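Showing chain A:
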Amino acid sequence: MSDNGFEPQITAFMCIYCGYMAADTAGALRIPYPANVKLVKLPCTGKTDPRYILQAFEEGADGVYVVACPVGNCHHVRGNERGYARVQRTKKLLDAIGLGGERLEMFFMSGGQGQAFADAAKEMTERIRSLGPSPIKERVNELTG
Partner candidate 1 sequence: MIIGEQKPLEEIKELIGDARKVLVAGCGTCVAVCSAGGEREAQILASALRLAFQVDGNSREVTEATVQRQCEWEYIDPLAEQVAESDVVVSLACGIGVQTLVERFPEAWIVPGLNTTFLGMPQEQGIWVERCQACGQCILGVTAGICPIARCSKQLLNGPCGGSHDGKCEVNPDIECAWHLIYERLRKLGKLELMLRFQPAKDWSVSRDGGPRRIVREDLRVLPET
Partner candidate 2 sequence: MSEANGYKSGSRLEKLLRAGHFVVTGELGPPQSADGEVICQKARLLKGKCDAVNITDNQTAIVRLSSIGSGIICLQEGVEPIVQMTCRDRNRLAMQSDLLAAYALGVRNLLCLTGDHQSFGNHPTAKNVHDLDSLQLIHMMAKMRDEKVFQCGDPIKGAEPRFFIGAAANPFADPFDWRPYRLLKKVEAGADFIQTQLIYNVEKFAEYMRRVRELGLHERVYILAGVGPLKTPGMARYMRDKVPGMEVPDALVERMEAAGRDIPKEDKEARNAAWREEGIKITVELIEQLRQIEGVAGIHIMSIEWEEGVGLIAERAGLLPRPTVGELEDR
């Protein structure tokens, strides 16, 4: 599966409604998706917090994405829109940090869209693979040998 031998580590934050259900649907339908994605549940993507995202990078994630209900269909009405705004702000912060905002993304899908979930995981894995490992992890590796 790997082109350059680099298997990115990715953290995905997802709401317990559409996001997590989509993951579940993908599993039930046996749609394959990359196994390198760590899933973290949020009560709603309105709970998206730059602190969580930055922490994921601090702990070695090469990429992070957030999976939310479709716009207009959030279980908390507009939580996903708030989450999106925070993702946009955090992208800018990642640019300022030097990690690059493109290592962070947000996807919207309904609970039944197992294929969309698998596609998002693939898209992020491919994007991060082409970007290469997070410089943070490289530093950590350098330090720990």
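Definition applied: contacts are C-beta pairs under 8 Å (C-beta built on N, C-alpha and C of every residue); 3 or more make two chains touch, one makes a residue touch a chain; residues count from 1.
As a selection rule, all candidates are chains of the complex that A comes from, given by their letters.
It should be emphasised that the depicted structure is a prediction, and the values quoted were computed from it without experimental measurement.
J.: Just give the number of the candidate touching chain A here, out of 1 or 2, all from the same complex.
T.: 1
J.: What does chain A use to touch candidate 1 in their complex?
T.: Residues of chain A touching candidate 1: 49-51, 54-55, 57-58, 93, 96-99, 135-136, 139-140, 143.
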